[in-house]
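With one protein chain withheld, the remaining protein chains of the complex are depicted in position.
Each chain gets a letter, A and B, in the order it is written, and its residues are counted from 1.
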Amino acid sequence: MPKVVVDRKRCKGCERCIVACPQQVLTMSKEFNEKGYPFARPEFQPRCIGCRLCAITCPDVAIEVFVHGTMYQFFPY
Amino acid sequence: MKAIFGYPKSLQSRTTHYCPGCTHGVIHRLVAESIDELGLRERTVAVAPVGCSVLAYNYFNCDSFEASHGRAPAVATGAKRCRPDLIVFTYQGDGDLASIGMAEIVHAANRGEKITVIFVNNAIYGMTGGQMAPTTLPGQVTSTSPFGRDTELAGWPIRVAELLATLRGKAYIARVAAHTPLLTIKAKAAIRRAFDLQRRDECFTFVEVLSTCPTNWGMTPNEATEWLERNMMPYYRLGVLKEPGDFVPYSVERG
Partner (left out) sequence: MAKVLMKGNEAIGEAAIRAGCRNFFGYPITPQSEVPEYLSRRFPEVGGTYVQAESEVAAINMLYGGAGVGKRVLTTSSSPGISLMSEGISYIAACELPVVLVNIVRGGPGLGGILPAQSDYHQATRGIGHGDFRLLVLAPASVQEAVNLIYEAFDLADRYRNPVLILGDGMIGQMMEPVEFPPMRPLDSLPEKPWAATGMKDRPQNVINSLYLNEHELNAHNFKLKAKYDQVAREQVRFETWRCDGDLDVLVVAFGTMARIVKTALADFNAAGGRGGVFRPITLWPYPHEQLRETARRAKKVLVIEMNTGQMIDDVRMALGPDREVGFFGRTGGVVPTPDDVLAAIGEVTGKGAAR
């Protein structure tokens, strides 16, 4: 099952990835990172389908996406 | 597990100074990914403008210039003409390119300089705090158009991609956007094509990228995305306006 990792130090709490994710995997944290931003985190990880839209829309390259074996290629990127 | 989305080598690791939700960050990544995928990083030179992306040389992981305001296309011309083997690109905002630097971009395009220009259009001056730019929309409120841009006094927003597309020379001119995931995917294809055309020494390449400015528009990042969709998209049509293949030679009889 694909996995999303959000680098909480890089995240600026812009919430773009929350809107971008078709599976509503990501939600904002209650606590803040060192810079004082709330940060996104994959609260509902099992829903992730590895489409990478969260990472594509993130302005701070704060999101990495991992899969087991081969990735289902929704679209060329 | 296998990473299917990672950090481009052509981007430095430091976090950027850009405001939360500013799509400059996305566009930087698209440029860096394109340079990586085409294997150009070690012979690429970036020319940073004056504006929000003035610190681009701290973000792109390649040799860089800091150009004076508006002059990046001229700096790039000098660099490319002296070292045609280098891949030279400018990364400019709308104040830099469409206002003070208009002569430079028009003539660099008209000379057909084999450089790549990434033009980030967010309809406002960002770095200096939200003033009206040549691309500011009619009625759009900014710190220097407090009652909304009055086209009677400040004219109409300039469509740079269309303007450059009227020039006769061979060129690749496209306008894309990076405020939604789908459009970002298409934007990357255009940016990558632009760098690929330069790699093949083909022609002048120019990609205008519509971009959000949450802070100076006074909105949250996601509201800014919707505002751009509703207001900028109708005025700044997306698409490829010119392909190198459209070029038709022309010559006068030699006296």
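Here, contacts are C-beta pairs under 8 Å (C-beta built on N, C-alpha and C of every residue); 3 or more make two chains touch, one makes a residue touch a chain.
Bear in mind the structure is a predicted one, so any value in this text is a computation, not a measurement.
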Item to check | Among the chains presented, those that the missing one touches | outcome: B
Item to check | Candidates B:F5, B:Y18, B:Y57 or B:W217 - the one touching the absent chain | outcome: B:Y57
Checklist entry - Which of these, B:Y18, B:F65 or B:Y172, touches the one chain of the complex that we don't see? => result B:F65
Item to check | Among B:C19, B:V45, B:I158 or B:A224, the residue in touch with the chain that has been omitted | outcome: B:V45
Checklist entry - Which chain B residues would touch the chain omitted from the figure, given the whole complex? => result 41-45, 47, 54-55, 57, 61-68, 71, 74-83, 86, 103-104, 106-107, 111
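Convention: only the chains that are shown with their structure count from here on.
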Next on the checklist: Using the touch definition from the top, list the residues of chain A that touch chain B in their complex.
Outcome noted: 2-3, 9-10, 12-16, 19-20, 37, 50, 52-53, 55-61, 63-69, 71, 75, 77
Checklist entry - Tell me, which parts of chain B touch chain A in their complex? => result 1-8, 11, 15-16, 18-26, 29, 180-181, 184-185, 188, 214, 220-222, 225
